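The structure under discussion appears below in the form of structure tokens.
Removed: one protein chain of the complex. Kept in place: all other protein chains.
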Amino acid sequence: MAVEPQRAARQPGSHNGVNPLQAAVSSLVGSKVPPPPSQPAMGFFTDTSLCIGCKACEVACKQWNQLPAKDPVWTGSSYDNTGALGAITWRHVQFIEQIGDGYQGDRKGSSLPDTKFEDRVAEAKSSGTIPQVPPGTALPFFNTDRWLMRSDVCKHCANAPCQEACPTGAIIRTEFDTVYVQQDICNGCSYCVVACPFGVIARDEAGTHTARKCTLCYDRMKDGMVPACAKACPTDSIQYGEVDKLKAHARERLGILHERGVGEARLYGVDDDILEGGLNSFFLLLEEPEVYNLPENPPRPSNNVVPASFWSIVAALVLGMLGIVFFRE
Amino acid sequence: MQETRLPQTIMERLAPQDFVERLAALTTGYTPDLQQELQEPAYYDRPVLAEPVWHWEIIWYFFFGGLAAGCYIIATIAALFGSREDRAVVRTGYYLSLLALLPCPVLLIKDLGRPERFLHMLRMFKVKSPMSMGTWSVVTFSFFSGTTAIIQAARDGLLGRWWGARLLAALPQKLIALPGVAVGFFLGSYTGVLLTATSVPLWSRSKLLGGIFITSAMSTSSALISFVLRLTNAVVPRFIVGNSLHKLERLEWAAMLIEMTGILAFLHESGRAARPLVGTAPTEHGMTFWRFCFGTGLVLPWLLQTLSLLGGRGSRRIGRGLLISVLVLVGGYFLRRTMIEAGHISSKDARTTLWNAKR
Partner (left out) sequence: MGSNMAEAHPVAFPNVVEAKERGAKVIHIDPHFSRTSALANLYVPIRAGSDIVFLGAIIRHLLENNGYFHDYVVHYTNAATLVREDYRDTEDLDGLFSGYDPATESYADQSSWDYQRDADGRPVTDPTLQHPQCVFQIMRRHYARYTPEMVEQVCGVPREQWMQVAQTLIENSGRERTSALCYAVGWTQQSKGVQIIRAGAIMQLLLGNIGRPGGGVMALRGHASIQGSTDVPTLYELLSGYMPQPSALLPQQTLADYIATSGQKTGWWSNFPAYIRSLLKAWYGEAADEEEGNTSYRWLPKNIGDHSHLATSYEMLDGKVRGYFLFGQNPAAGSTHSTMQREALKQLDWMVVLDLYETESAAFWHRGPVPHTDAVDPSKIKTEVFLLPAAASTEKEGSFTNTQRLIQWRDKAVDPPGDARSDLWFVYHLGKRLKELYADSKEPRDRGLQALTWEYELEEPEPGSRILDEPDAQLVLKEINGYYVYPQDQTEMGTGKAHAYTLREAPHVPGFAVLKADGSTACGSWIYSGVYPEPGNNRAASRNGEGYTFLQWGYAWPANRRILYNRASADPQGRPWSERKKYIWWDEEQKKWTGFDIPDFPLNKPPDYMPPPGATGMDAISGSDPFIMKPDGKGWLFVPTGLKDGPLPTHYEAAESPVHNALYHQQSNPAAKYYRDRPDNRLAAVGDEHYPIVVTTYRLTEHHVSGQMTRWMPWLNALQPALFAELSPELAAERGIKHGGWMVISSPRGEIEARAMVTRRMRPLRIDGHVVHQIGLPFHWGYQGKIKGSITNDLTHMVLEPNVSIEEAKAFTCNVRPGRLP
């Protein structure tokens, strides 16, 4: 499995896959405290089939981390007034209404249907909104009208682009294999912000001016406690635990849902090798990822370094050659 | 960041909108279809990515950094392979390189969220992170550029005659400049690689930005050097630079050609992702790009340069030469500006981001 090589690299002493030169330089300026011993990789399994959209996760996260509230803005995007993850928003509940003919989302200013009411009822009957099944037939696991709800969070990627991009070493992988931003080191260059393919990490412009994101409640984990959002979630839509065990559970859960006829259910970040290693904080979705603004298979930014450098070298060589030729005469 | 605000009439004269739109469709190979795009699922049109925080500081840094690198490279090539006459190029090049370098750390530090922590950049040496390597290259190049320029100044007598100046003048400038050139090439190109190693579709779909930036560094640098030489020549007639100028012009011509090719290849490879750069929708920067970067910044000066080169050496074409230099420099600035600003737009386009991430 693609995850394995990463795990091999993560031994005490060669923490974060650091090469010797880097270690030498770092040893001149970095801390002398040895890194804590490795623990099993911990993460989240967010099962959206259980989410009731209560937003307890959002509030618990704010409260535990004492994050300031956003200015209230009524978005009209269903019940999602939070909008997106950001520097001071580390859990974000999404709402997607698919009522009637599978209409996705409530777009502002979208044209309203102008067919007669009778036609709409007939259409609803034929599309299955109003079931025509004989009475007594088994009810579907989810009714044909859907309101999808999902608690978004940092994906704590196995190969985190933010961590790969960070030039100060502020972003590290902890002993729990979570991705963590050390707030006393980050200088706010914001390279991680453009590296993240999910738009998770951002610079806290109004506060610390550093990059901030979900810590997976590192401080709670160190004391053996469950992250605040998982603790608050009433339906256990957010599950916290060892990544391997959670993934096994997620596969099982997917099987159960498929058995029950929820064909649209799928996993995201489990077996699909997202960013070549999967996600430590992964999801069970009830729609294709794009509906949740999730990229299906985002390119891994650090993979671009070699080919981009190659073309730079080619250009440099050509220009250098030309320069030499022109100046020799 | 809005479209450049020049009087509407001038804008329209330079190129009408639908012509630009057709250019955009032709070069990217993608004709936007709003209805079709709206069918693609996204979440309330909210961006998938977080918006970059880079604004004018980074644009100017890219510009000056490219000049610093390019001038150094040209100066070193002239020093190693050029004639005696080209020593003007060497001198001008090294001084301009240091001058162009001076604002760079200021701009970079100012751009940080926590400027007082800029030294934290030197905690790490991450080969796979262009930001890390780039910071080191700025630091290293500062050493090379500074040292080389000081040696040059010592040799030019600017530092006086005391024993320190003579010692400096005696240092092996060419030897030092060799690794300096390597770092210079890195400095001039890494910014493009830095943009490519992100998730922003405009910057990352094609892998050519690094090559384009170093090429632009070369073209803008030779334009700057020849501009300075021409001016000096106009003011100090004894200052003979005709051959040097000719060499620079040929280098500039070649660099512009490579740059234009590179940009077209970049647009083709990016396809739909390049729309924010070349398109004409209200948020897109195509009007500025095509007019001031590609049009008056590359095509026009290149044509003028072709004319000049074909016209033979003897003629005094100061005015045209100066114009070409200015156009190239302004075009180089606009290349970086539109690239960054369009990157902001690209980061906000959910559907293109999602399209870019399909299996």
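Per-chain numbering from 1; labels A and B assigned in written order.
Here is the rule we use: a residue touches a chain if its C-beta (ideal position, glycine included) is under 8 Å from a C-beta of that chain, and two chains touch if they have at least 3 such contacts.
All values derive from a computational prediction rather than experimental measurement.
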Since one chain is left out of the picture, which of the remaining chains does it touch in the full complex? A
Listed residues A:145, A:252 or A:329, member touching the removed chain: A:145
If the hidden chain were put back, which residues of subunit A would touch it? 50, 52-56, 58-59, 62-63, 68-74, 76, 78-79, 81-82, 97, 99-100, 103, 106, 108-110, 112-114, 117, 120-121, 125, 130-133, 135-137, 139-143, 145-149, 234-236
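Following the convention adopted for this analysis, only the chains that are shown with their structure count from here on.
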Subunit A and subunit B: spacing of chain centres that average the CA atoms, whole Å: 35
Which residues, counting only subunit B, touch subunit A once they are in their complex? 40-54, 73-74, 77-78, 80-83, 86, 111-115, 117-118, 120-132, 134-135, 181, 185, 189-190, 192-194, 196-200, 203-204, 207-215, 218, 247, 250-251, 254-255, 258, 262, 347, 350, 353-354, 356-359
Would you tell me which residues of subunit A are touching subunit B in their complex? 19, 21-22, 25-26, 29-30, 75, 77, 80, 83-84, 86, 94, 96, 104-107, 161, 164-170, 185-191, 193-205, 208-211, 287-288, 290-299, 301-302, 304-305, 307-312, 314-316, 318-320, 322-324, 326-329
